[in-house]
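Complex shown without one protein chain; remaining protein chains in place.
Order as written gives the chain letters A and B; numbering starts at 1 within each chain.
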Amino acid sequence: MNFLNIDSLYYLGLILLKIAILIFPLLVIVAFLTYVERKVIAAVQLRKGPNVVGVFGILQPLADGIKLFSKESILPTASSKVVFVLAPMIAFSLSLAAWAVIPVSDGWVISNINVGILYLFAISSLSVYGIIMAGWASNSKYAFMGAMRSAAQMVSYEVSIGLVIVCVLVCVGSLNLHDIVIAQDSVWFIFPLFPMFIVFLISALAETNRAPFDLPEDESSLVAGYFTEYSSMLFAMFFLGEYAAMILMSAMATILFLGGWLPPFNFYLFNELPGIFWFVLKTSILLFIFLWIRATFPRFRYDQLMRIGWKVFLPLSLFWVVVTSGFLVIFDLLPRPL
Amino acid sequence: METSINFSKFLVILPEIFLTLWILFFIIFGVFAGGGNLAKQRMFTLVAILGLVVTFILIFTSDWRAARLLSDLFVQDRLAVFMKLLVTFTGICILLISEKYRSFEKLFIYEYPLLILFSVLGMLIMISSNDFISLYMGVELQSLSLYVLASMKKDSNKSSEAGLKYFILGTLASGFFLFGVSMLFGIAGTTTYTELSVILVNIDNYSPLLALAVVMIISSIAFKLSAAPFHMWTPDVYEGCPTTVTAFIAVVPKIAAVAVIIRILYIPFGNIYDIWYQILAMVAIISIFVGAFGAIVQENIKRLMAYSTIGSIGFVLLALSSGSQQALESSLIYIVIYSLSVLGCFVIIVSMEKDNVALEKITDLSGISRTDPFSAICFSILLLSLAGLPPFAGFVGKFYIFRSLISEGFVELAVLGIIGSVISAYYYLRIVKIMYLDETEEQIIFGYNFSSKLILGISSILVISFLLYAKSVVSFIEYISYSVS
Partner (left out) sequence: MTVLSLFFYLFASVSLTSSVLVVVSRNPVHSVLFLILTFFNCAALFVLMGAEFLAMLLLVVYIGAIAVLFLFVVMMLNIDFATLRKGMSKNAPIGVLVGLVLFIEIVVSILGMNFEELPNSFSEAQITYNEIENTRALGMVLYTQYAYLFQCAGLILLVAMIGAIVLTHRKRDTVRRQSVIKQVLRSRDQSIDIKKVEIGKGTSK
């Protein structure tokens, strides 16, 4: 058992420390995102939003958290118990696992792997399992319908997200997230690939089951969709998982299209600011767009949602892959092996 | 790494490229042309036939000399050209005879000719593969199209059952094939035929892993050939499929699979003859007897043809099990004659109808010698040829097989083959008896159109007059087969 030597223990400790440094702020941000969401929607609707707990209601998420913790977890009698409990755990842990490869600043990443973007893509495609397992295990009509909708929706939109990623990849020539950010040193990909940015943003909404594509949890027809039967901590896990996935998608969009931690202009003052500032700023803007859309748009009908996914985004992104690679080949701009 | 492509060499693969492009064009064309009426469907069939005819011409005019290209994944030689010509030709014939049947079975969707084209393309890839992986690709392309074709009659339970059975067992066979190939790769470190033929010499001949790999590969090809004991799917699939698809399955994939097994046995396994000849002889003998005995009790003509196929494939494998040059020639002669006769038989089976309902019972044929002597005569000739009676073509085929077996010293195999052949003659003669001696029960009609009548007539004439030109056929096949070993 020579793997328990001091070197590997140090290495293990370092990784755990890194994880802690990333996860704790992330969880706090996730909690406060729920507060921000309510405030933003309130502002759009000319209301005040939460304003009782603490100054401007800033402690509202804390109060919500305590409420959820202290409630009783109800396991429906007819449910499949193990799967029922496992589902929110999977949903929550997957949305955190993806953060292992996200570089929040130059070199600030837990694991800088070669196939980073594929890893992100894979993890986001796995998150459907939490939902589908929850829907099945609840043994409830609403939950099952919600899970069906959600699974079909996520699988459909993953296809166009994949093709959008391919567009970026042919411009970069690497699957490494660090390389993708560095490749945007001269110009952010949002400018040459603007239509793909829009496709990505809308697909991200569908992928995270956010409004206007929140049909899986459509309260007017499905109560609360796949988490109808959940309560207390198990519910909280789904809830946190969903918001973490939202932040993740914004971070992905930042890395793919908005130049990650790079400042917008090569300007002295901007360069002095730490990379993480720019990263957080860009991600926050995207998150605001998420909330803004939720406050503004009515919900889509399910067949419309599917039609946009398969008949509009899929051909469009496929076409754009061809256009991008054709452009790169004709003007000899293909990235050379590093 | 070789990056420059020699374009003159590239012309060899032109038929495949053309057919692929034609298929892609056909998909788009079919989607936009739409429509299920008769005239449009005629046009689709015509488009498909046109594509196959051009492919046929391209294959014929291509360079017949041996060549390997696409990093040794693709091979061209006289055997490949000949078998490809046979496959495309029989494919065209099947499309020609299927029109009437499709009209009253409501199979008028353009995907039908499309999938036939896909299947033919898969077979072309199979025939000229020089690597187990490209072979696998061809086999999958071919059989995936066939699975769909088999279950095309959506409102028929039997058709769905046929498709599902074919699919599940076919996938199992593919699994065995890949398992065998992966073991072979473990032993030799390559899957290319020509490299394997060099490597598999030095190895200890009785290495058990090699034997296992060979068994798995041969049995999966035997499945595609519907040789016993891998024949379980054949009668059910033949019966359940739309009859024109049965005709296709009975003829075209068999030609391709024979080409494949010849190439596998003579090139990568050419030097490990000791491992495979027993397996092959065993499979062949079992097939001959299963074919002979299984067919006797059948009431359905399509099931009977299934057992007939099993028996005939048995003869081809029996020939190959002696492993000589002569064996190769005789099996090629036999498969040519087989495909000719079975094609003719299926023209009749496909056309059997009454009041726009397809018939497939053997007793439906009773007494047709009085109502339709032309069909009765043609069918008798073709069946007698399959039975191997002189002076028809089938006799010549079997004669060459037994001659090659005896000259290599496999007398007992030849004797068993002859016994099987005699038994199988019984059920062929039974049909002839039903057609000529039994009383008519139902007024059956043969709904031929011009092209199916033509194909039936020509195949019957070719079968009956085979002895007249047998010599030139044999010498041509000799010329073909020298390209292999």
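Everything that follows uses one rule, which is that a residue touches a chain if its C-beta (ideal position, glycine included) is under 8 Å from a C-beta of that chain, and two chains touch if they have at least 3 such contacts.
All values derive from a computational prediction rather than experimental measurement.
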{"item": "Among A:133, A:236 or A:286, residue touching the chain not depicted", "value": "A:133"}
{"item": "Residue, one of A:31, A:63 or A:115, that touches the chain absent here", "value": "A:115"}
{"item": "Option touching the unshown chain, where B:62, B:76, B:145 or B:380 are the choices", "value": "B:145"}
{"item": "Touch list for subunit B against the chain that is not drawn", "value": "1, 3, 20, 27, 70-71, 73-74, 109, 111, 114-115, 118, 121, 125, 133-134, 137-138, 140-141, 144-145, 147-148, 151-152, 154, 163, 185-190, 195, 199, 202-204, 207-209, 211-212"}
{"item": "Residues belonging to subunit A that touch the chain removed from view", "value": "1-3, 8, 80, 83, 113-115, 118-119, 121-123, 125-126, 128-129, 132-133, 136, 144, 148, 151-152, 155, 158, 162, 175, 303-304, 337"}
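Heads up, the rule we're going with is that only the chains that are shown with their structure count from here on.
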{"item": "CA centroid of subunit A to CA centroid of subunit B, Å", "value": "54"}
